[in-house]
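Here the complex is missing a single protein chain, while all its other protein chains stay put.
Presenting chain A:
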C-alpha cells in the first residue's frame, strides 16, 4: 500500500564560507530509502534529530517532492496527486496545528467536515467514537488556544481521523506531553491499530511509544534505514542480552567463572556484580551462583532498547 524505492531528498543549504561569502552545499536528508508498508501495519520510525524521519513523512503525504526515487501511497504519487491522496490519509504534525486557534474545538471539526466533504452521519459516528475514546467532551467547547498540549493533541488526532483515512501518519504525536496524556494517546492509537482498519505510521523519539504500539520498528540514521523489523529482532541482531545483577555478602573469589555468562560490571568493591546472560537462563545462573557465594539480593534486568538504539546511532 505504501511503497518507497530508493527514495532520496537533497536540500541545498548555504553555509558561511569566509566573511561574506556563503557556499552552497548539498545535504541528503533522505538517502536511498526503500520500504514497503502493508495495510493494517503499525510502523514506528525512530532516529536522531535530523535523521530524515519527518522528511520521509512529508514525501509520503505530498508536502515535499522527492529529489529522486519512487514513492506511492495507494498507488498514488503523493505530490502530483496530492488532493486525491489527502482524502485517503490522515496527518498529524505534532508541531503544526491544523485546528482553528480562536474557535472552540468543536468548530474545527465542523469546518473540517466541509473541507473533506464528509457525509454528516459518518462524521457524527466517528466524532462520537473519538469523544468516547479520547475523552474530548470536557473541552469540546473551549477555544483551541486555551487547550493544554495534551488536550490539543487529542483534538489533532480526532481532526485527522474524521474523514475516515485508511492510513494515519503521525509526526511526533507524544512530544512534550505529560505522562497521562501520553498514555491516553498511546492507548487510543493501540486500540485504533488493533481494529486493523487504519494503518498507522508514526515517528517518535520516545521508544516507549514503539514498545507499546509498533510491531515494526524502522530505525533511520543519516537518511538511511539501519534497521527494519521487530524490537526482538533488533535485540537479537545487536546482541543485547538480559543481565543478572547480584548483591553479595563478600566479593567473589578471584578467577571465578559462572558458566554461560560474562561479567559485565563490578561495583561496590565487588559486593555488586552484573552478569550478562550470554548462553544460559537466569535460573541456571542463579543456581550456579548460590552454590558458591552468599547472595543477599538479585534482579534480572531486561535489555534496554534505548541502549541498543544509542549504539546503533553511534555506529552510523
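To be clear about the criterion, a contact is a pair of C-beta atoms (placed from the backbone, for glycine too) under 8 Å apart; a residue touches a chain by one contact, two chains touch by 3 or more; residues count from 1.
Heads up, the rule we're going with is that contacts and distances are computed from a predicted model.
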Listed names "Pyruvate dehydrogenase E1 component alpha subunit", "HTTM-like domain-containing protein", "Transporter" or "Ion-translocating oxidoreductase complex subunit C", with the criterion being the UniProt name of the chain not displayed: "Transporter"
Absent-chain contact - pick from A:1, A:111, A:286 or A:300: A:111
Selected from A:102, A:267 or A:306 as touching the chain missing from the view: A:102
Absent chain, residues of chain A that touch it: 11, 49-50, 54-55, 58, 61-65, 79, 82-84, 86-89, 91, 93, 95-98, 100-103, 107, 110-111, 114-118, 122, 125-126, 129, 143, 161, 163-166, 171-172, 191-192, 194-198
